[in-house]
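Omission of a single protein chain aside, the complex is shown with its protein chains in their original locations.
Up next, chain A:
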Amino acid sequence: MNQRLFGIWLGEVLFCFSGEVSEARVDAWTAAVRKLTLEPGTRPFQHAALRLAEVRYPVSAGYGRAGASERKGLIGRTLEGLALPVQDTWEMLLNYDAGQLASQQIQAGGEFEFWSKAARFALELMLRGRISPGIRPRQMSGRRRTGQASAQSVWVPSLTDTEDEARFRQLAEAMPPICLAAVQLGTGQEEGSILNRQMGLLYSFLSAMIDYEVRRGYEQLGRGLNAARARYRRGYSPMAELWWNELLSSGDAPSNLQGPLAEIGQLIVDITETGGRPPSDQEEEPEGKSIGSFRLCLRIEPEEPQEDEANLIGGRAKPLPDAPFKSKGQSEQLWRLSFWAEGVEDPRVLLPAGLVWGYPQRDMEIHERQYKDVQQHLLLRLSKAAHIAPVIKEAMQGPCPESIILHPQQMYTFLSKSVSALRKQGVTVQMPTRWTKEGRRHVGVKLKAAGWSGGGEGGSTVDAPKLGIDKLISFEAQAILNDAPLSYEELVELSASKSSLVLFHGEWIEIDTKQIRQVLKFMKRQETGTMTFRELMHLSLDDDFDLHGIPIDAIEAEGMLSMLLAGNGSYMAGLADTPVPSALNGTLRPYQERGFRWLALMRQLGFGALLADDMGLGKTIQVISVLLEGLHSAAGPSLIVCPTSLLGNWQREFARFAPQMRLYVHHGSDRQHGEQFLEMCHEYDIVLTTYQLTGRDATEMREVPWSSIVLDEAQYIKNFGTKQAQSVMKLSSTHRIAMTGTPVENRLSELWSIFHFLNPGYLGSHASFRSRFTGSGERQNAELEKLRKLIAPFLLRRLKSDPDIRKDLPEKIELKSYCSLTAEQARLYQAVTDGLMERISSSEGIARKGLVLSSLTKLKQICDHPRLAGTRLRSSANGERSGKLDRLIELLDLIMDNKEAALIFTQYVQMGELLQEQLSARYGGVPFFLHGGVPKHDRDQMVHAFQEGQGSPLFVLSLRAGGVGLNLTRANHVIHFDRWWNPAVENQATDRVFRIGQQKNVEVHKLICQGTLEERIDELIERKKALSEQVVGSGEHWLTEMSNEELHHLIALQGGL
């Protein structure tokens, strides 16, 4: 790809830039430019520093980008570029060759021709000894002491020779406008006429080049200069001697003369009097009118035999009578090359040569500018051009040269040989775009999405039963030419053109008239209109989409809509201002608050939202907050559907964060049906159920008008065909939330199903979706990129690894995962409890203690897995026998998806083995299992291998086995499969991953079987911790000290799960 290279002199460096602002493009540009190699094998940009500069540069480099109103002034923009120091600037410009740059895919701006000529001018002056000591005032930096001034010694051009001064002035006049575009004080002259500024800048540039080159020579002179130096003594010698010595110093330390304003001022006067003052624009403007000048403009256009002569302004073409092409066949395309005088200071002034020749006076006045000796100027410009282009010379063989007719061969020669040389010399050439890089101009339509039709952003869900994606958006259409807006009048003007070549904004462009007429037709009909949000999104992303037969080139939106189109959830959240409900019993982390606001906003807009934050970031609390926030306006209950293993979690979280919300858990064999169910729904705010039961009780579920539906672990509906998925889709609600912690955007069918639930129809039919997005290859990648953009507005996924999120997270997050017992576990548990309570009253002393401890161990083992209790069932798979194991698997699925690693602690070797077996079956690769029986050598090897990233990212440990000093920082998850009664021991285990070398936030998961002694003990520990941080005793003996009643309370199975 071609890179552009622009250059502006900033007083000390040549600031080179591309005009690009996107980071990626600037990076690509920097890489390309750094590689640029010039003739003597130098790479001028190799070590150039990146810097920012404020430059008045158009947003888009395209011509006519700005509309009439935006044209009033060019705003300074901060651009990143490379700062070329004087030495490299000097080398680069002396060796500058546009062709050489072009061969390295670098397109340099016309200003480089100028800078290069200026550098050669400096070289010539040095060659002839036309340089002089000089002085330059400095901007005082920092504290400004009044009455103090600062200056520096500098070598300057000596322009006392009138011929040199004239060339200096001409060169300054030729300075391209871009050179004056830096918004920077302190270089050149900031005030006065353009010419004055140009002169100031050129003088600064020449001085810098000369100063560098002169001081470079000091080294060769060596001691020869000693005799020339002044014996300066501070306080005794005149300031001039200090200036002189600084002029004669190598320049490593920049010269800095400081002194009283009067003294420095006098010194400046003395020195400039001696050396000659820099030229300036002395020309008095007659009666406040400025002087204008002309450049030659050449226009090429097709010569059509039946062309109406009247169309050409002042048009008399003068083909040479004996032009060789006259005899050629009709089919040959002829071209007219015509001559124009273009205002240098005001390029809108464009006069045909015929008018200039026919004008009876020498001077013209156009728009308060005086153009002197107009005919002579044009003549001079033409004759200079004739030296470059033979066809112009040919045209200059009779009075009043205005144009010449070219046959194709001449045309080809002119274009290939003369045009670039002419342009370098300041001639403008207007020609059909066919020969310009841009090619034929595209006329199209841009839509400005004005906002939601019918006022108000979205309105409330109550009066807008439609889902957000079907809401109407009003738009305004705008015709554009490439990227620039076209007014209706301009469009009409273009469409009226008989030829495909049109002069437009000072440029000769080629257009497709048919296309323009189509656009005009569209604009007549559809200047404003409405479309659904879905159409808008697809239009903005899909090339295949069109609006009433017209392809839409660009869509512009403001505020919320633009955020939606850009798909930037976090930003959108910033726009919404819904406050976190004060009733929430807890504090949201900053990113959770943003997530909450985003969810609230999505509800307001009527969009289904997919909250896909990483596990551990607290999706549940964000959803609870938004349900709580909507509580007062909710027309009915909200439904939460989750996997069975998460029922407990939800209950807990509601109890903790929003205890005032009435929660009905629709689960178990004693759940309500029919009328009773509907009644329950009326009484409660939230109905919590499982995917399974949503399928089983589909009829009842469908009857309730849910105010919100939340799907937790929404990947459960990935198989669209299953009964569960189908039932979920059929539920009715105007507000939908799906939650998942998996990287859902990479799982296409899952994604489609979830979106079909959230925003039905948005992604089209499943079949069309599949055929479009599945597969691979480049095209597919592009399609997937579109898909990503399409879903972006409805998807909020934050990763723990985002620095922005990470800073809000504690380094260690403790998460309790509640799980339920399976029926088998519950039965076993109950049996053990009953047995203990039955026998305990009859036991005492050691026997009682023994009974208690063995029963507690048995209960804990049952919570882990029935197999640990010594029972074996033949048919059922091990996985489905333990609610805790199920929960663990869900957790590990997420961890594995995120390519993270986990340590799993259990107290029971048998459980460890069972885990090893289960996990290797599910994830492949046998996890290490470190327990008391592993010899030291093997243990070290396991730890080493794990840390090196070899083998399974899962590591099972028995707590006792993990001695102090094990470093397992590869893992950032610690899962306590069963509870240790002493938190200190648990903490010690956690510390194996939470230590120096750990790069990630650590998550500690504690699996707790709900309604069992595990939960009770956890509460106990929490309570004690909260009271005094006094931790319960280290052993389990304190448990044996409990009364029978206390013990019963501790172990009795509670809750209906």
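By our rule, contacts are C-beta pairs under 8 Å (C-beta built on N, C-alpha and C of every residue); 3 or more make two chains touch, one makes a residue touch a chain; residues count from 1.
In the analysis below, contacts and distances are computed from a predicted model.
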Quiz item: Looking only at the UniProt record of the hidden chain, which name from "sn-glycerol-3-phosphate transport system permease protein UgpE", "Ferredoxin", "Polar amino acid ABC transporter ATP-binding protein" or "SWIM-type domain-containing protein" is the right one?
Solution: "SWIM-type domain-containing protein"
Quiz prompt | Chain not shown: contacting residue from A:21, A:52, A:75 or A:496 | solution = A:75
Quiz item: Quick one: which of A:428, A:518, A:694 or A:740 touches the chain that's been left out?
Solution: A:428
Quiz item: Which of A:138, A:167, A:667 or A:747 touches the chain that is not shown?
Solution: A:167
Exercise. Have a look at A:29, A:45, A:205 or A:294 and name the one touching the chain we're not showing.
Key: A:294
Practice problem: Could you tell me which of A:48, A:101 or A:349 touches the chain that is not displayed? | Solution: A:349
Self-check item: Chain not shown, touching residues in chain A
Solution: 6, 39-40, 56, 58, 63-66, 68, 71-75, 94-95, 109-111, 113-114, 117, 120-121, 123-124, 126-129, 131-133, 158, 167, 170-171, 173-178, 180-181, 192-194, 197, 213-214, 216-218, 220-221, 224-225, 227-231, 237-238, 240-241, 244, 248, 270-271, 274, 285, 288, 290, 293-296, 313-314, 316, 344-351, 354-355, 357-360, 362, 364, 366-368, 375-376, 379-384, 386, 393, 396-401, 423-428, 505-507
